[in-house]
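With one protein chain withheld, the remaining protein chains of the complex are depicted in position.
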Amino acid sequence: MSQNDQSELRYVRYDSARENEFVAAMRQLISKDLSEPYSIYVYRYFLYQWGDLCFLAMDDKDKMVGVVVSKLEPHRGGPLRGYIAMLAVRGEYRGRGIATKLVRMAIDAMIKRDADEIVLETEITNTAAMKLYERLGFLRSKRLHRYYLNGNSAYRLVLYLREGVGSIRTSFDPYGPPYPIEQHSTSTAEGNGS
Amino acid sequence: MDTEKAVSYLSGLLGRTLRIHASDGRMFVGLFKCTDADRNIILANSFEYRMPSASTVQEAAAKETESWDETQVKATRVKVNMSSRLIGLIVVPGHHITKIELE
């Protein structure tokens, strides 16, 4: 452990020129860490479109010890939503803040690209991941019953980055009278555009 | 074959039914959707075919007219009934592919 602690780590952005080597290392790292299995095309899906939102932690021998994979796209025609799909750190390198650093890099990159919000899911048994994201300001927005193949439930964690993201209301009249007494005189006005 | 030609050849196969033989002897039949430089092939709506075990063959012979769990594969070289099942959308990794056939 102490040996690892002293070794130098480098944090790099995914580089498509090194696809074969990187993807193989990522798959190894992630399949060991996460319960869900992913095919090669899962990686393709993320890396071909959002390779710049993937960050890697490499040790002094250029061996991959941590990875975060994410994407960023409009959600149902609404807010620009970042999604953290996978996060993994080699067992012997845990507890050194590598995961936090990687997630911060991904979030910062998404902020630079004008993300409105960032979401992800995590198994409810994965308390370490939950603590990590909550420390970064994420809130649990909902619980997802038996979400994963292994039957475990999940929490959806969300981080808003901009005011007004949560509002889908378009034509609300803020000067409308409050309910219940006075409201009825003007109640024919359309109050809710959602 | 240059890249352009290669792409047009492969594109011409999209949507067609391929039979992909894997290194473990199974065959996968499905609609060709996607491939890459490593021949990692995506098939949609695919079925897995497996050579039946010796005892299954005997059993099937014994049953004669009763046909079950088996689909007649009208391939020239496949004359026995192979057991098949629907497995849906799959990726066959290039390094596990031993033969590709076009229906």
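Chains: A and B, in written order; residue numbering restarts at 1 for each.
Here is the rule we go by: a contact is a pair of C-beta atoms (placed from the backbone, for glycine too) under 8 Å apart; a residue touches a chain by one contact, two chains touch by 3 or more.
The criterion applied here is as follows: contacts and distances are computed from a predicted model.
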One chain is missing here; what is its name in UniProt, given the choices "Cytochrome b-c1 complex subunit Rieske, mitochondrial", "dolichyl-diphosphooligosaccharide--protein glycotransferase", "Ribosomal RNA-processing protein 42" or "Amino-acid N-acetyltransferase subunit Mak10"? "Amino-acid N-acetyltransferase subunit Mak10"
Of A:G78, A:G95 or A:G166, the one touching the omitted chain in the full complex: A:G166
So which of A:K63, A:R113 or A:K142 would be touching the chain we can't see? A:K142
What does the interface between chain B and the hidden chain look like in terms of residue numbers? 1-3, 5-7, 9-11, 13-15, 17, 19, 22-26, 28, 30-39, 42, 44-45, 48, 50, 53-55, 63, 66, 68-69, 74-76, 83, 85-94, 96-103
List the chain A residues touching the unshown chain? 16, 19-20, 31, 34-42, 44-45, 48-49, 85-87, 107, 117, 120-123, 126, 129, 131, 134-151, 153-155, 158-169, 172, 176, 178-184, 187-188, 191-192, 194
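In this text, only the chains that are shown with their structure count from here on.
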Mind pulling up the chain A residues that touch chain B in the complex? 39-41, 44
Can you name the residues of chain B that touch chain A in the complex? 34, 36, 40, 42, 91, 93
